[in-house]
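Some chains omitted; the rest stay in position.
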Amino acid sequence: MSMLEWGLIGGGEGSIIGGAHVVGARMDGQFTLAAGAVDIDPERGRDYACRLGVAADRAYGDWRSMLAGELARPEGDRVSLVTIATPNSTHYEIASAFLEAGIHVLCEKPMTTMVEDAEALVEIAARTGRICAVNYVYSGYPMAREMRAMVARGDLGRVRVVNTEFAHSFLADPSNDFPGWRFDPAQAGVSAIVGDCGVHALHLASFVVGQEVERLTADFARCVEGRELEDDALVAFRMSGGTVGRLWTSAVAVGHSHGLRIQVFGERGGLAWDQEQPNQLYWTPLGESTRRLERGAEGLSPESTRASRMMLIGHPEGFLEGFANIYADLAEEIVARREGRPPAPAATWWPTTEDGLRSVAAVHAAVESNRREGAWVDARPPSLR
Amino acid sequence: MSMLEWGLIGGGEGSIIGGAHVVGARMDGQFTLAAGAVDIDPERGRDYACRLGVAADRAYGDWRSMLAGELARPEGDRVSLVTIATPNSTHYEIASAFLEAGIHVLCEKPMTTMVEDAEALVEIAARTGRICAVNYVYSGYPMAREMRAMVARGDLGRVRVVNTEFAHSFLADPSNDFPGWRFDPAQAGVSAIVGDCGVHALHLASFVVGQEVERLTADFARCVEGRELEDDALVAFRMSGGTVGRLWTSAVAVGHSHGLRIQVFGERGGLAWDQEQPNQLYWTPLGESTRRLERGAEGLSPESTRASRMMLIGHPEGFLEGFANIYADLAEEIVARREGRPPAPAATWWPTTEDGLRSVAAVHAAVESNRREGAWVDARPPSLR
């Protein structure tokens, strides 16, 4: 097996998300960290990249020199994929530059801060034929994929309602928001909790139900004095196949740890899954008792089985395996393209540029609905209406 | 101890709610079922009342003859309290008649179907000086009262958000709605799931937080084809003290049993309670780990302690004790009035006519908001604005 060369932009020392990417990319041994521009401070970034195993000449001070440096190398000897884990406002510029240079991209969410930029990235990815994936990592969990597989094969019948929740308590204590950029529109953009967490839930709803968010109405609340952006929101939405959607997201939910949950209610049964206990999925066929499905059990779908490393019940997997599954999918996609074959069918559920665009549009729609006192707003990006 | 004479109207054989009233009223030995008009079919009603221990001459064929019969008895020898468990549209007429006759009333919810009638009942109760309680039975649970006590004494600081949910699956299978009155506006009124279940959650939110619902925005969905009323709804609301409210209620949530839950998030901590596991209350002080408070433990509030029969942890109580606690409160209120003393302080949290009025108004407000595409609507009854 020859490993794929991978590059990391942002996600420097101490970054939780950066560390998760490093472990996730490493877990299956398909990627090797070959280049990095991991810190706003060039020296600190080069030092940390070297400690992560990057050769000194590919430990760059910033993304521009990384792009130039990699392009200066022979074509077969460059990074195949870069992960962008920099501040949100920089995603567009970096992603578009690497795509134009022919390098695949995995971008942290939100893909961009502006809908227009997201539309542009869709165009660039299509034109260059490069991957521009977005890290909706929760869709990498095996049991999230099991839900999607169950819905897709009709176990639930028509899906009537999807109820999602992403409520944590990390910002319940105002002193945790230091130095305070999260509720500053200049730094955080138009939305705080919906843009940061709500979008994960919306993406997961679309991922599982197999429909897009079409329109929505939102109520934002600023629960902690002095905040300029919302720290709690309720969103009702409708999906392209007629499913009714509900979302509650909060940053002040004391007692919640991380709090991503989804429930799917169809004509023939219901599903419930909680990201914090990700190895169990609860399935209730209409009129029957609730079953607890265990990750790793025999008889699950090919998609969740492929996304499992421990094929035994009772051996829990977690968050980092979600990252690893996104990377495993991208590795398969890249290798399949090289080999001129289609990727394995169970490896094609990674979040696309369109997914990233839809989420950016939905956040802006929620902001607008709240501003217009709960009016229903089209949540689709202009290009996908 | 001399027992109080109690009468039951509606709630005949096979009625689940009627059976719960009978057991609840009986549990503490303070009430004896002395009179009844329990069935739309006079003969069946008399027969069942007799089997419940009612003397033949007080087993009435309908509520009018019961009212007349009781009034014909010497003043000290009538029922002190009647429970009204008839179809919703009859509540107003029956309740007002008994109140005017000087007999206390415990009315099933919704207190009335129209706001005007609810306003009238408030006036009648005030004028006659009689109790017109409404059976928001979930507020009878000890741990619901513990939450209210904790909020009232400031454990949570200012309450930022209250998130409620009342989602069941009883009507997920359309064939369960037989003979189909629940979604027929002529029989069910303006709302189905919000009027039937959502109001319990709204009342509980007010009960616990100690604030009234002031305004709201609602999204109704009809998930099962052919239904004229909503079977799923999302409501955002604001309370009189500034607390932000969220409510999801559903009749198609396959996998949910009965599904009443409440979470309260304040500046200094959060609470979570699930009616289906009612003996545990989860309390998270800000910045600390979550504690599981057990009903029956030492150190709980006087209000929840008074509402407990088994003062030992690990000895579960349930739904019927909620009924019993409402009856115990009313017994104390009635006896205290007779004795010209104030009731025990821990016994004064039963749901009042005003509570019933507010709920009726909130349901109508939700219907209006949904009709007006999510517009924010005043949820208060006219007389309490």
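Going in written order, the chains are labelled A and B, and every chain counts its residues from 1.
Going forward, a residue touches a chain if its C-beta (ideal position, glycine included) is under 8 Å from a C-beta of that chain, and two chains touch if they have at least 3 such contacts.
Since the structure is predicted, the reported quantities are computational estimates derived from the model, not experimental observations.
Within the whole complex of this structure, the shared sequence is present as 4 copies, and 2 of these are drawn in position.
Throughout what follows, only the chains that are shown with their structure count from here on.
Matching CA atoms, the turn from chain A to chain B amounts to 180°, rounded to the nearest 5.
Of all residues in chain B, those touching chain A in their complex are 160-161, 163, 167, 169, 172-173, 217, 219, 221, 223-224, 232, 234, 236, 244, 246, 248, 250, 252-256, 263, 265-266, 269-272, 282-284, 286-287, 290, 373-376.
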